[in-house]
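The other protein chains are all here in position, but one chain of the complex has been omitted.
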Amino acid sequence: MIVRIQTEDFDAGAEIRQLRLSRADVGAVVSFIGQVRDLNDGTSVSALTLEHYPGMTEKALEDILTNAKQRWNIFDGLIIHRVGTLAPQDQIVLVTIIGAHRGEAFSACEYVMDYLKTEAPFWKKEQTSDGERWVDARVSDTQARSRWEN
Amino acid sequence: MIVRIQTEDFDAGAEIRQLRLSRADVGAVVSFIGQVRDLNDGTSVSALTLEHYPGMTEKALEDILTNAKQRWNIFDGLIIHRVGTLAPQDQIVLVTIIGAHRGEAFSACEYVMDYLKTEAPFWKKEQTSDGERWVDARVSDTQARSRWEN
Amino acid sequence: MIKLLYFARLREALGISEEDYAHDTALTVASLVQVLTARGGVWHEEFGGKKTIRAAINQVLVKSDAVIADGDEVAFFPPVTGG
Partner (left out) sequence: MIKLLYFARLREALGISEEDYAHDTALTVASLVQVLTARGGVWHEEFGGKKTIRAAINQVLVKSDAVIADGDEVAFFPPVTGG
């Protein structure tokens, strides 16, 4: 189980490759990459700054991965999340899940993203043509997470 | 929309990167990699040979991606599938979907895999310690696909 | 004249990957399967109903009532197992 928070970019291909080769019984590798969009809510975005709560963020992400491993039959998981100032098309986050079969790996990866979006203490501030603005939390993210609460 | 069937290996990181950078409005990139497991149904697998139906396979995969694009709000998709003889831990298939938001990209990627598993004409033969055997289709794959039939 | 293709386990069991087939009357997939089963031996084994077989006409999956036209490419194969 790997959790990393860093300002520098990451090599998603190398990270995915290392995880998928870590066991000979891996059949399914599901990955999510989040990247900065040039447009949000109709306004052009020139940069995105990510703030976090050092210590709590790592703990929250580790808890989410641990819960995913308890909930689904998967082998392992990885979360890398960047902080600091990013430009459009920059990578923000990588989540990779390995398992024997695809169904559980897909569900676990989506579960991790849904909880990361609603429980991990990161905050985004956008630099737009209208100035700076803090990004508001989306109701759709809370709805996405609530799927798993049963 | 990219569909490739090839004997040689692929660089998943480079393929994902190229697709995610193809548009500035991409926010979500979901990828699936299928790889050869060293064990299937309890028997040790030393090699896997993939046969396909040239012409029909490409058409089937293009149809699946087209249907995924019609069904979900995604931007684009990629399928690379290998044929020929592979060893444990070799990559078999890469599916990558790009979109604005993660929910639709996750669903589309899983949809593509579920249909690929049940409609794209590929057949696997395993070399095991007990000799060669054709891999049987899984009922669970048909069940997985039937989720989308509504 | 139509072209018949066999894949995977079927190709190995029948010992043939393709053949040309001449027919006079209207043909469905089901009636072609009957003809092939009547060849006996491994053909009866594979097409006789004990094993699941899929069919495609001109590279599109079809059901057993699909009608085959002159010049068609008809393929038979086991359920697919890619991915």
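Letters A, B and C mark the chains as written, and numbering starts fresh at 1 in each.
We adopt the following convention: contacts are C-beta pairs under 8 Å (C-beta built on N, C-alpha and C of every residue); 3 or more make two chains touch, one makes a residue touch a chain.
All values reported here derive from a predicted model rather than from experimental measurement.
Shown chains touched by the missing chain in the whole complex: A. When the omitted chain is restored, the residue from A:34, A:77 or A:99 that touches it is A:34.
Taking the whole complex into account, subunit A touches the unshown chain at residues 34, 50-53, 55-56, 59-60, 81, 92-93, 113, 116-125, 134-138.
Basically, only the chains that are shown with their structure count from here on.
Averaged C-alpha coordinates give centres for subunit A and subunit B that are 23 Å from one another. The distance from the centre of subunit B to the centre of subunit C, with each centre set as the mean of the Cα atoms, comes to 26 Å.
Separating the CA-averaged centres of subunit A and subunit C is a span of 48 Å. Of all residues in subunit A, those touching 2 or more other chains are 102, listed in ascending order. The set of subunit C residues that touch two or more partner chains comprises 83.
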